[in-house]
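As structure tokens, the structure follows; a few thoughts come after it.
Left out: one protein chain. Kept in place: all the others.
When the chains are written out, they are named A and B in that same order, and each has its own residue count from 1.
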Amino acid sequence: MDIVLFLIFGTIAVVAAINVVVQTHPISSAVSLIGVMGSLAVLYLLLGAEFIAAAQVIVYAGAVMVLFIFVIMLLNAGAEVKRGRSLVVQLLGAPLLIALLGLLAYFVERVFPQSVKVHFGGFTGGSAQAVGRALFTTYLLPFEVTSLLILIAILGAIVLGRKELD
Amino acid sequence: MTEVPISWFLALSAILFALGVAGFLFRRSIITVFMSIELMLNAVNLSFVTFSYQYKQVSGHLFTFFVMVVAAAEAAVGLAIILTVFKNRATLNIDDVDSMKN
Partner (left out) sequence: MDSFIVITLIKLAVIAAVLLTAVAYLQWVERKVIAHIQVRPGPYRVGPHGLLQPLADVVKLVTKEGLLPSYVNRPLYLFAPFIAVTMALLSIAVIPFGPTIHVAGYDTWMQLTDLNIGVLFVLAVSSMGVYGIALAGWASNNKYSLLGGLRSSAQMISYELPMALAIASPLLVSNTLSLRELVGSQAGSILSWNIIRGGQIFAFIIFIIAAFAETNRIPFDLPEAENELVAGFHTEYSSMAFASFFMAEYLNMVTVSAMATLLFLGGWEAPWPAQYGSSLVPSAIFAIAGLVALYHGANPPHKLDRYTFSAFGAVFLLIAGVFLLPMVQSWLLPLFWFLAKTGLILFAFMWIRGTLPRFRYDQLMGFAWKFLFPVAMLNLLVTSFVVAWIS
């Protein structure tokens, strides 16, 4: 059952990721990226990370991608115009990429042995209580620093997006 | 075999990361480049959570949380920069933003 879920959502993630890279119009890439994030959220649930799965959908798929889609709609970004590419790149590009991916996957399999298996319910320490406890005790300093970071990002975004005073 | 070997999750993370790198290097529209960066960050998140499962600790989830926060902040500022570039150059193609080239 778990392996079926992994295969389905892993395939959806890979197909959507290929779609992100391949599609010419930015909005199709954005919708495919939302699909990647959704299937990754399911994979996080399989790995017992329930809070991170919910945070992925709320923050990433539900806020960051909405921001992307806003900007694409506001700028009326059109489909990308293909400039000329040399024939060598076009012929060798995809096979080389697949070879790189295959090599990566093979080495990952070699280095990490198959002893640890993932099944739903194998890790129960990913609840909101556990994450909250760790966040406010062990990782308090990074937490405060990231809140400062967000404040700086807000200020930067507002200054950059402001109309010129002239 | 109803359980998934953990190396499969890591292989998936590597594949998504490689696809993100491919999108980053080969696409010309600035928004698609930015989305490939988000794809790379998501792949890294998956590997963090996988290692957290392997070592049965919650620290991996915390790192994922911080990566998400930083990615959100970066998305906000990056999109503001994209809007400014569009306002000044009227193009979203990164090959055309080359006025400092000789």
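Here is the rule we go by: contacts are C-beta pairs under 8 Å (C-beta built on N, C-alpha and C of every residue); 3 or more make two chains touch, one makes a residue touch a chain.
Just so we're clear, the structure is a prediction, and the values are computed from it rather than from any experiment.
S.K.: Touch partners of the unshown chain, restricted to the chains that are shown, please.
M.R.: Looking at the entire complex, the absent chain's contacts are A.
S.K.: Any idea which of A:V57, A:L75 or A:A134 touches the chain not displayed?
M.R.: Reading the full complex, the residue touching the unseen chain is A:V57.
S.K.: Out of A:M73, A:L91 or A:I152, point to the residue that touches the absent chain in the complete complex.
M.R.: That would be A:M73, which touches the missing chain.
S.K.: Looking at A:A16, A:I34 or A:L101, which residue reaches the missing chain?
M.R.: Among A:A16, A:I34 or A:L101, only A:I34 touches the chain that is not shown.
S.K.: Tell me which stretches of subunit A touch the chain missing from the display.
M.R.: For subunit A, the residues touching the absent chain are 27-28, 31, 34, 50-51, 54-55, 57-58, 61-63, 66, 69-70, 73-74, 127-128.
The working rule: only the chains that are shown with their structure count from here on.
S.K.: Taking the mean of the CA coordinates per chain, how far is subunit A from subunit B in Å?
M.R.: One centre to the other, that is 6 Å.
S.K.: Which stretch or stretches of subunit A touch subunit B in the complex?
M.R.: Result: residues 1-3, 6, 10, 13-14, 17-18, 20-21, 26, 29-30, 33, 36-37, 40, 43-44, 46-49, 51-52, 55-56, 59-60, 63-64, 67-68, 71-72, 74-75, 77, 80-81, 83, 93, 97, 100-101, 104-105, 108-109, 112-114, 116-119, 122-123, 125-126, 130-131, 134-135, 138-139, 142, 146, 149-150, 152-154, 156-157, 160-161 of subunit A touch subunit B.
S.K.: Across the complex, what residues on subunit B touch subunit A?
M.R.: Contact set of subunit B toward subunit A: 1-12, 14-16, 18-20, 22-23, 26-29, 31-32, 34-36, 38-39, 42, 45-46, 49-50, 52-54, 56-59, 61-62, 64-66, 68-77, 79-84, 86, 92-93, 95.
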